[in-house]
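A single protein chain has been omitted; all remaining protein chains appear in their positions.
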Amino acid sequence: MDTVLFIIFAVVAIVCGFNLIFQKHPISSALSLIGVMSSLAVLYLLLGAEFIAMAQMIVYGGAVMVLFIFVIMLLNAGTEKASSKSWFAQFAGLPLLCLFVAVLAFLIRAALPALPDVRFGRWFGGTAENIGKMLFTQYLLPFEVISILILIAILGAVVLARKEID
Amino acid sequence: MTLWLIPFFPLIGFLLNGLFGKRLSKSVVNLIAIGSVAVSFLYVAALLFKLSPLTTAYSEHYFTWIQSGFLQIGFDLFVDRLTAVMLLIVTGVGLLIHIYSIGYMAHEGGYYRFFSYLNLFMFFMLLLVLSSNLLIMFVGWEGVGLCSYLLVGFYFTEDYATNAGNKAFIVNRIGDFGFSLGIFLTVITFKTLDFEKIAAGVANMPVETTAGVLTAITLLLFVGATGKSAQIPLYVWLPDAMAGPTPVSALIHAATMVTAGVYMIARVSFLYDHAPHAMNVVALIGLLTAVFAATIGVTQNDIKKVFAYSTVSQLGYMFLGVGVGAYSAGIFHLMTHAFFKALLFLGAGSIIHRLSGEQDLRHMGGLRKAMPITFYTLGVASLAISGFPGFSGFFSKDAILSAVYAHSPWMFWIGVFTAGLTAFYVFRAYFLAFFGNYRGHHHPHESPAVMTVPLIVLAVLAAGGGFINVPAWLSTVFPLAEHANASAMIISASFGILGIVIAWFLYVARPAMAESLKTAAGPLYTLIANKYYVDELYTGFIVKPLEGISRFVLWRGVDEGLIDGALVNGLGRTVRGWGGLLRRLQSGSIRNYAAWVFAGSLLVIVVLGLAGGFR
Amino acid sequence: MLPPVPLSWYLILSAILFALGVAGFLYRKSIITVFMSIELMLNAVNLSFVAFSYEYRRIDGHIYSFFVMVVAAAEAAVGLAIILTVFKNRGTLQIDEVDSMKL
Amino acid sequence: MSLLAIVLAIPLIGFFAVLFTNRDSKGPFVVALGASLITFFASLGLIGPVIANGAQFSSVVNTLWIDSPGLQIRFHLGVDGINLWLLLLTTLLLPIGIWVSQSMIAERKKNFFALLLLFEFGLIGVFSALDLFVFYVFWEVALVPMYLMVGGWGASRRGPTAVKFFVYTMLGSVLMLGSILYLHSQAGTFDYVEIMNALASGRVILTSGQQLALFIGFFAAFAVKTPIFPFHTWLPDTYTQAPTPATFLLAAVMSKMGAYGLLRYSVTLAPTGAHRCTSWIVVLAITGIIYGALIALIQFNIKRLIAYSSLSHLGFVVLGIFALDQQGADGAVYQMIAHGISTGALFLLVGYLEQRRQSLDISDFGGIATPAPGLATAFMIALLASIGLPILCNFVGEFLILQGAAVAHFSWAVYAAIGVILSAAYLLWMYQRTFLGKTNEHNSRFADLTGREWASLLPLILLMIWLGTYTQSFMPSISVATAHLLDQTSMSNEYRVNLSPPANATRTLEVANVR
Partner (left out) sequence: MFGNFQPTSSEYLRFLPEILLSFFGIVIMMLEAVAKGKRTYLGVIALVAIAAAFIANVWAYFNAGPAFQNMIVVDGYGSFFRGLVLLVGFLCILTAFSYLEREGAQTGEYYALILFSLVGQCILSTATDLIMVFIGLEISSIATYILAGFLRDDRRNNESALKYFLLGSFATAFLLYGIAWIYGLTSSTNLEDIRRALTQGQQPIVLVGLAAALLFVGFAFKVSVAPFQIWTPDVYQGAAAPVTAFMSAGPKAAAFAIFFRVFLTSFRPFSERWLPLVWGCALATMIIGNFAALLQTNVKRLLGYSSIAHAGYVMIALTAASQVGTAAAMFYLVSYALMNIGAFAVISHVASRNERHVKIEDLAGLGKREPVIAALFAIFVFSLIGVPLTGGFFGKFYVFQAALNSHLVWLTVLGLVNSAIAAYYYLKIIVAIYMHEPRATTEQLPPPAPSLRLAIWASAIGTLILGIFPSALLSFASFSAAAFR
């Protein structure tokens, strides 16, 4: 049953990923990215990470992507124009990618034969409670520090997007 | 007793005149210059009188000049009978010529310069003569070379003079190249340069081991001698050196400096005695030079050139003498030659002086009325050089020739022939100058006393100098080899007289005949008249090619083209070229950059991951 | 009944998604899309985090991916702000036209 | 506080003092001249101990400079019979350089004087350093001001020339730095004396191969600096482009840095390497001698001519060093000093010619001797000195070098002596075309040497004669020092026969290595 789920959503994710690449218009790319994210959320659930799955939907699928779409709309970014400037990326990109995937797949298959099977419901560690506990004990410092990051983000947005420097 | 005073006086003279001469009046300059030489002449006389009989050498050590490792070269002077002879010749003749110069240079510019140079020359010459080791001798040797350069180029605004000066110096340098190598080899062989120590070293040295190296040393030294004493193949500078003022020609290029080579060989005779092959070479070169130069002398029209070639030829005689082992004869001839050749030059000088610079025999003639003293004194000199019986040249030349005869007859015959030739061309010049009608357009009359007196003194010496038995005096230095034979004496004398007669016949009795002979000789004459084109050969085959190679091959080609252009700057260009290529990575396009980063990370993954995996 | 899914499949999936992200970066020509592909890469990484923490039955991985999300959000804010300024100055979102500095 | 430290310090103090003087006043000149003169007189005080014992280093400065767990470096200076005279040459020529700069340098004099003093500081350091690190530091410190002088005050093509000069020299010296570091990784110290003791006592044994590598590293730097054919091509450009005071110092002093390094370091620290390369280097040296002379023969520009001539003369020095025997070494040291003086004088005179004629093309001159006899005479004396006429300084050096070469290998002397002939040829020919002959109208009122110009030349001329006649005031101390130096290398005499180190070398190497 969860095999089926995995296969379905893995396929969805991959398809959306490809779609992201092949669509010419940013909006459709954004939508397909959302697709990827939601399917990933499902896979998270399968892996027993309910909190992350939720966060994935809210933070990513929600906040971040909304932001993206908002900007796309704001700048009404049109479809892409073909360009021949990035010759290296154009020609070397694909072979490199194939090589990359091949290498990774080879490494994983070769080196990690004996990983446990994934069974839905076998382990439900990732509850909000546990996460919360961890965040405020073991990972107190990163949790506090990362707030600085948010600050910076605000600051950056203010600096760069503010109308005029008085 | 202090030997160093002898060269010291002229040095003082040089310094005074050189530094302050400009501000001094001529008379003061004269006083300093002549005074210094006179003092050192008198000092030499007194010294020799004190030291006589001087059967053993007397030497003095002053300070160590150069010391490095085993090599220790002192600033030492020493005097033996050989030195004594040279000292007297140098200071005596030098003094006379100094006096003569007062008159000759009276109207020249750079008066003080001239005399300071002369004094400097005297200093170096005396140093050369007095030195008790090869290096000090080399110092004097180079020094006189320098003075010769300075004095030959005395008229430095004239190109012919400066060219002659350079030629003199550089050709001498080539000779000194050999000399210095000889010195190095001597040091390697004997670990010293002192004549006495070397002599001792040679004495207790098994011949079979040393013959080779000694031959090498002596030949190298002889190269030096050929340079200084104008022997084949390095004689070319001497005729040009006549560009200098005539007293200079007399003093340096006739009486003293050019004989230094002969003196040097005599000085190190103990080496030559053990190097028979080298001796043969010396004798041969000497003989060859003698006859070669004599033939050229026949054809010259410039009176000084005639005497110059005769000097070369006479020097050849001397080398012939020392070459066959008759050192004392060589020195003997050196002395007599100093007298009569100096006299010849001074006489010529007085003519030239009077004709205000005219040196061409064809524009002289009939001067015997106008310049009687010059006429007679020059006559004496000519007879002396021709080996006319009773005159000095007769004895010395005979001493050499008889030794040569004992050594090898064929050399003797060539020598005798040369003697005749000498007599011929000297008298040719003499007759052309004094007999017949005056062909010039000046109004000649006798020179002032300051010039004639030295002439007279020298004439006396040239006439009677032969009666000084130099070989006997030198017997303590060179074992006396007595092989005077009457036949040789007669033959050489008669050849000389024959030469004189022919000259008289051709240039006084039947002047027209000379011309017809010239035309008859044709190409041979032109060849000889152009000095066998030796200068042209040297220029064409050595100087010009060297210049060309240096400019076009070495400088433009190798230096600027290959090393700097191709290698150094080429390397720079290559590096910058690579830089240009690497810059191309920076295409400015973000996607390309990402692709590079991605490629790089793949590389790293492969290196770290797979390379690890395949281990 | 299909065989259960080994964890390595998840890893391979994340690898593929990562590669797809890279591909997007290399091949898309709109700055925004390129930026989205980066987000995709981050998601891929998150997947492996979660997968690994399933392996160890420990939730550190979840924490990490949580942090990654926060960072991604922050990055999104800043990145989009930068893109805005670029657009203001150049009036384009074509990534290849932002190459005035080169060589 | 050793005197040497003071001698080293004064130029530096002077440098800062000059910086604080008023640009437009006479202050910079006065301060600079004063500082350099004080340095000179102070440096005279160094002679005494060296005369007493030239083999040992005297008036030593030896304090800990850099002290960290990883690295100890001592600031170690001292003089012996070899470097003392070079140091004195420096301290003597610098005041002269400053003296002439006053008239020869048109603009930004203040900076120029400051740089000159900095240059002196570097040179004194180079010549007196007894620690390889310190040596390298000063080596570069001397380079920078010279680079700035060439580039800042030079002729039209000064910029590229200066860069070429710097980069070329730098390429050489970094390899030397490599050798120094490698030596440190083997011996665990930069201190020259300690390393020499370690080598002598066998505490550190370098294999033949290591020595070769070390030697090549050192040689690269010194060959470029000296320069040795074929690493000389920076020299003609630099000499011609540089302002005359700089050329004067380049030729007279800076070229000695390389030769000194060859003698002091490359030969002693890597004797086997030296022996293995000797024949090659001698070939280069002799090639340089003849090659330089031949090219000098046909130069049109006086500066260029003398530049090539000093390539030829320095070939003699190198030959003497690599004769590796007493006469050769003595001659080399002596020739360094002599060449410094004679070539220095020549370049000064060339500068005076240039000042008067605004050109150095030989064709622009001719017959200068008539209007300017004093100039002509001075030039003749310097010229005679540099063609090695006896009783003038160069003769002694050249004689000893050739003698040493002859002792080592007679044919070397034969080839090298050709250079002596040629030197006479090119210099006399140049002199003839420049000073003799008819005076053309351009030069008809060619000014003779002024008093202050004589003042700059007289010390040099007197030294030429002194060095040429009474060598005993210098030679004993030099001989002692070189003898000691050759002893230190003569442990390699067995290497002469077989170039392989003792069998146990490699093993002891590991012991010797300092991690």
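For clarity, chains are labelled A, B, C and D in written order, and residue numbers in each chain start from 1.
Throughout what follows, contacts are C-beta pairs under 8 Å (C-beta built on N, C-alpha and C of every residue); 3 or more make two chains touch, one makes a residue touch a chain.
Model, not experiment: these values are computed from the prediction.
> Please provide the labels of all shown chains that the missing chain touches.
Per the touch rule above, the missing chain touches A, B, C, D.
> Considering the whole complex, which of D:F15, D:W99 or D:Y136 touches the chain not shown?
Within the whole complex, the residue contacting the unshown chain is D:Y136.
> Which of D:G14, D:P28, D:G152 or D:G273 touches the chain that is not shown?
D:G152
> Touching the missing chain, which residues of subunit D?
65-71, 111, 136-141, 143-144, 147-148, 151-152, 158-159, 162-163, 166-167, 170-171, 173-175, 177-178, 181-182, 184-185, 515
> May I ask you to list the residues on subunit A that touch the chain which is not drawn?
104, 107-108, 110-112, 133, 137-142, 145-146, 148-149, 151-153, 155-156, 158-160, 165
> Mind pulling the subunit C residues that touch the left-out chain?
11, 18, 21, 25, 31, 34-35, 38, 41-42, 44-45, 48-49, 51-53, 55-56, 58, 60-61, 63-64, 67-68, 71, 74-75, 78-79, 81-83, 85-86, 88-90, 98-102
The rule is short, and it goes like this: only the chains that are shown with their structure count from here on.
> Could you tell me which chain's Cα centre is nearest to the average position of every protein Cα atom shown?
D
> Count the touching C-beta pairs: is B-C or B-D ahead?
Pair with the higher count of C-beta contacts: B-D.
> Report the inter-chain centroid distance for subunit B and subunit D in whole angstrom, where each centroid is the mean of the CA atoms.
37
> If you average the CA atoms of subunit A and of subunit B, how many Å lie between those two points?
Each chain's C-alpha centroid was found; their separation is 102 Å.
> Show the residues in subunit C shared as contacts by 2 or more other chains, in ascending order.
Expected reply: 22, 26-27, 29, 96, 99.
> At least two partner chains per residue is the criterion; list those residues in subunit A.
Expected reply: 85-86, 89, 93, 100.
> Specify the contact topology among the chains shown, as one of line, ring, star, complete or other.
If you draw each chain as a dot and join those that touch, the picture is no line, ring, star or complete graph.
> Could you please specify the touching residues of subunit C with respect to subunit B in the complex?
22, 25-27, 29, 34, 95-96, 98-103
> Can you tell me which positions in subunit A touch subunit C when the two form their complex?
It comes out as residues 2-4, 6-7, 10, 13-14, 17-18, 20-21, 26, 29-30, 33, 36-37, 40, 43-44, 47-49, 51-52, 55-56, 59-60, 63-64, 67-68, 71-72, 74-75, 77, 80-83, 85-86, 89-90, 93-94, 97, 100-101, 104-105, 108-109, 112-113, 115-119, 123, 125-126, 130-131, 134-135, 138-139, 142, 146, 149-150, 152-154, 156-157, 159-161.
> Where on subunit B does subunit C make contact in their complex?
Residues 583-584, 586-591, 594-595, 598 of subunit B touch subunit C in their complex.
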